[in-house]
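With one protein chain withheld, the remaining protein chains of the complex are depicted in position.
Here is subunit A:
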Amino acid sequence: MSELYIEGDPIRDEKAPKGPIENRWDQRRFSAKLVNPANRRKLSVIVVGTGLAGASAAATLGEAGYHVTSFCYQDSPRRAHSIAAQGGINAAKNYRNDGDSIYRLFYDTVKGGDFRSRESNVYRLAQVSVEIIDQCVAQGVPFAREYGGLLDNRSFGGVQVSRTFYARGQTGQQLLIGAYQALERQVAAGTVDMNTRHEMLELIVVDGRARGVVVRDMVTGEIETHLADAVVLASGGYGNVFFLSTNAMGCNVTASWRAHRKGALFANPCYTQIHPTCIPVSGDYQSKLTLMSESLRNDGRIWVPKETGDSRDPRQIPEEERDYYLERIYPSFGNLVPRDIASRAAKNVCDEGRGVGPGGLGVYLDFADAIKRMGRPAVEAKYGNLFDMYQRITGENPYEVPMRIYPAVHYTMGGLWVDYDLQSTIPGLFVTGEANFSDHGANRLGASALMQGLADGYFVLPNTINDYLANGPFDPIDEERPEVSEAVSAVRDRIDTLLSINGTRTVDSFHRELGHIMWDYCGMERNEEGLRKAIDSIRELRAEFWQNVKVTGTNEELNQALEKAGRVADFFELAELMCIDALHRRESCGGHFRSESQTEDGEALRHDDDFAYVGAWEFTGAGQQPVLHKEALEYEYVEMKQRSYK
């Protein structure tokens, strides 16, 4: 494998405090330098992305008095893809008196991540979780309530307590609207300059520090430079490398990848989450996959026929001829096992030929028992919008016929490497939310993405960034400096190249083919042979892309084909790194399942002696061998063991 990468020096998280875990966040906040309120307005911060992690950070930094410039590619910050999160947000409030605590949320998250996350970070996340709920309620987020007026909770996969706060099946929407309104309040107050329909295409690094970004105005095509004292990337995950995913069409890796090319290490790129409950693919024209919230697994029962090739109407299949395989294999967690386990189990029964629906790529999610037990109105109240969405997309009525579901790419645990302060390996470049790698290890638990995005944006970053900004304001930068003009010309050259190739294939056709390669060889199950094949195919396809892509129109206009082409070009480079990372990690952990490394009954088998580390990759040039830096993971509080949900 040495032909694919080079092993470099190990790295360490120098910012994580030592001592008892429950004191570490206090300790870091105390040791971090502060910035006098009068000095804050002399300091500027760029925030890229307006999802939960970006909008909350921009609003909070604006409230603190910093001068913030914010960018999003959408026409309004309210449309960032956090809006689509359905199920809920975890918090260790223990409002249910069911034995929950900060420690238990910490423990569940470390275990759920299959012992590949940092204890200090996860503990802080659990601590901050309780403040998030308070903050959101104060903003007017209409969480579900009980008749007594108190907040309601529900359970999610991988845990045995009820700690998930929710707003019907639209929790992400409500939380994002809360953050968006806080952001717009700061726009009105003049502390935040909001730039919609702007896409970051390059990071500006001067004297080793992140000092700005190059963005394209997506309406006029103008290439603009924005300079600041620090840059925050909150640009989301990279699931769209698979073409079909539950991500929004515009989600992309470009901001992160451009930073990676400028020196920020990219950690654990192979850790991707395949969500078990999505609506199956229906045809070649399909542009995206739609998630059905994991919360459905609270009341829905998952099954396939016991016999292969049983094509009867599901309602005609008698109880004793059904295999409720999750309940059978995992009696203590049943239908609420973590996502990686539920997805793989679905794949296994389909591989056995027991899948249902067109192509045999589906399993049933059945609410017949729930409707019998709770009555249809109660099911409607809890899941109505999800059932409507299902019916709209498939044309089938899930109150009558069981839903058909299949796993789909949903979330990426990997991302830019950051220390405890959320600072990347480029000083002054901070990364929050899904764009960083820090808290979920090899698998994220349900309702934890919203928690992490808001923890980072409202509470963590606004504290830790002070420590960096206290050394500023940094020297003003002349736009004529070579680092700035080179970044601008790199952007222009790339655009010119993409527009001038004028080949015979559309951007989408390349993207779709790349997605197939990734899904087949770097998806739910991976092995050495497949990954090597994938790397070769990606290289060939990338070479063809740069010779044969067809992008119509010009730069000086709204040009959606050009936008897509730039994003797909970066996905090609990322895809190769994902495969190299997956190949080098000869173990299974969480969402990364290597068929060579499994227990006798087919569960993920970790190799802690060899792989209990974060794999952080350094870019050395397109098509060049990346350099691997290992950050050792130490577990002082949670004992590393084989995960069991049986």
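What we mean here is this: contacts are C-beta pairs under 8 Å (C-beta built on N, C-alpha and C of every residue); 3 or more make two chains touch, one makes a residue touch a chain; residues count from 1.
Going forward, contacts and distances are computed from a predicted model.
Asker: Assign the chain not included in the display its UniProt protein name, restricting the answer to "NADH-quinone oxidoreductase subunit M", "Alternative cytochrome c oxidase, subunit CoxO", "Permease" or "Succinate dehydrogenase/fumarate reductase iron-sulfur subunit".
Answerer: "Succinate dehydrogenase/fumarate reductase iron-sulfur subunit"
Asker: Please pick, from A:Val68, A:Ala92, A:Val161 or A:Ala182, the residue that touches the omitted chain in the full complex.
Answerer: A:Ala182
Asker: Touching the hidden chain in the complete assembly: which of A:Lys15, A:Lys42, A:Arg96 or A:Lys288 does that?
Answerer: The missing chain is touched by A:Lys288.
Asker: Check each of A:Met1, A:Leu34, A:Met249 or A:Ala622 against the chain that is not shown and name the one that touches it.
Answerer: Here the residue in touch with the unshown chain is A:Met249.
Asker: Thinking of the whole complex, not just what is shown, which of A:Gly148, A:Gly309, A:Pro476 or A:Gly621 touches the missing chain?
Answerer: A:Gly148
Asker: In the complete assembly, which of A:Ile21, A:Val35, A:Ile102 or A:Ile133 touches the absent chain?
Answerer: Among A:Ile21, A:Val35, A:Ile102 or A:Ile133, only A:Ile133 touches the chain that is not shown.
Asker: In the complete complex, the non-displayed chain touches which residues of subunit A?
Answerer: The missing chain touches subunit A at positions 56, 59-60, 63, 74-81, 83-84, 93, 95, 131, 133-140, 142-151, 167-168, 170, 173-174, 177, 180-182, 184-185, 187-188, 194, 196, 219, 248-250, 282-283, 285-288, 290-291, 389, 392-395, 458-459, 462, 504, 506, 508-509, 550, 552-553, 557-558, 560-561.
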